[in-house]
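Notes follow the structure.
One protein chain omitted, others in place.
Then we have chain A:
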Amino acid sequence: MGNAGEMRGWLRADGRKGIRNVVAVGYLVECAHHVAREIVVPFRDRDVHVIGFPGCYPNDYAQAMMERLCTHPNVGAVLLVSLGCESFNKYALERVVRASGRPVKTIVIQAAGGTRKSIDEGRAFVAEQRALLDAEPTVPMAVNELVIGTVCGGSDGTSGITGNPAAGRAFDQFVAEGAACIFEETGELIGCEHIMAARAATPALGAELEASVAKAARYYATLGYGSFAAGNADGGLTTIEEKSMGAYAKSGASPIAGLIKPGDIPPRGGLYLLDVVPDGEVRFGFPNINDNAEIAELIACGSHAVLFVTGRGSVVGSAISPVVKICANPETYRRMADDMDVDAGRILEGRASLDEVGREIHDCVVSLGAGARTRSEELGHQEFILTYKSFEPIGPACLPAA
């Protein structure tokens, strides 16, 4: 696989570099989703990805998420698709994207004359942008310019023993090299809050980390379910505490440099916790209704790539950033090898050590900046979901070194 010297990226006006040069097609209400989906049909396998927000009511979180995603370093141009009557502030979003130096166009279906005319207009814009982006030069990119997220999904009793700690070793290596690494899902850190707080850069940050998990515990208690799916139990996980201990291993052993919320971009290298549970009273339902909601949030924080550890066997990828699939369970790997980038289950069978698989994960991410593509990218996976949430800005204790 690649090494750091081979990584190349597309340089953006804000100084960040992308390892992909995607045209993002964003629908601004579900009523415009079909048109957006139709626009990208001729561009399959050409890095044209659909993202969007289904709601018609305005939401500051969704607005901020769309802004961050449309100005993500992996995005080179943006097409927005509006029905016309929805409440999403398309004017503000277009201004933000234009200010970032990216080409942007908004199609309003009601003004364009309906479905067919909007699709034709959209495809013309995408074809033009695709040709321009394909001709853009790349520049050398270093590991310390990377932001990497990690998530686990379809977890089982092997996840916390092989895949998650191996991802943690990769994180340790990236942090040592100056990259920014983000772990998340405070609802799956329930029971680990005090161990985690002991790793915080400052005691005040430690208190913030503990508070974020306490908030998650309250939130899920109100909803009546933990962040725990039926398949987790089939795979041998018995309680949310057990799942949490396994999930926590993804964070590795580096000191925790900060706590961020969806859309906050890590100010420098180091390890960050992403607090994905909304602030305030319980509103809008479950914090993240599935794994892809978390992946979208990690990407909105600037993640160039996302490590996804699975035991039961998830197949998802994502719009905007590649998802590296790490399979924790050797039986699952043998059944679903086509979907997996890394076979961490061989640790369980004594065929590799945690450190070896950790290095393999690290090198796999670096290779993505040298032209390699993940299995989910090759298979065309571009899942995306964004729902309603509300957050307060992070407090001053959350980024002690800022």
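As a convention for this text, a contact is a pair of C-beta atoms (placed from the backbone, for glycine too) under 8 Å apart; a residue touches a chain by one contact, two chains touch by 3 or more; residues count from 1.
Please note the rule applied: contacts and distances are computed from a predicted model.
A chain of this complex does not appear here, and its UniProt-recorded name among "SAF domain-containing protein", "Beta-ketoacyl-[acyl-carrier-protein] synthase III", "Branched-chain amino acid ABC transporter permease" or "Glutathione-dependent formaldehyde dehydrogenase" is "SAF domain-containing protein". Check A:Val143, A:Ala249 or A:Leu368 against the missing chain and you find that the one touching it is A:Ala249. Contact with the undisplayed chain is limited, among A:Gly122, A:Gly235 or A:Pro287, to A:Gly235. Contact with the omitted chain, checked across A:Ala214, A:Ile289 or A:Ala401, is made by A:Ala214. Across the entire complex, the residue among A:Glu38, A:Glu67 or A:Glu193 in touch with the chain not shown is A:Glu193. Of the options A:Thr162, A:Asn292 or A:Ser367, the residue whose C-beta touches the omitted chain is A:Thr162. Mapped onto chain A, the footprint of the missing chain covers residues 156-162, 165-166, 168, 190-195, 198-199, 210, 213-214, 217, 220-221, 224-226, 228-230, 232-242, 245-246, 249, 253-255, 311, 329-331, 347-349, 353-354.
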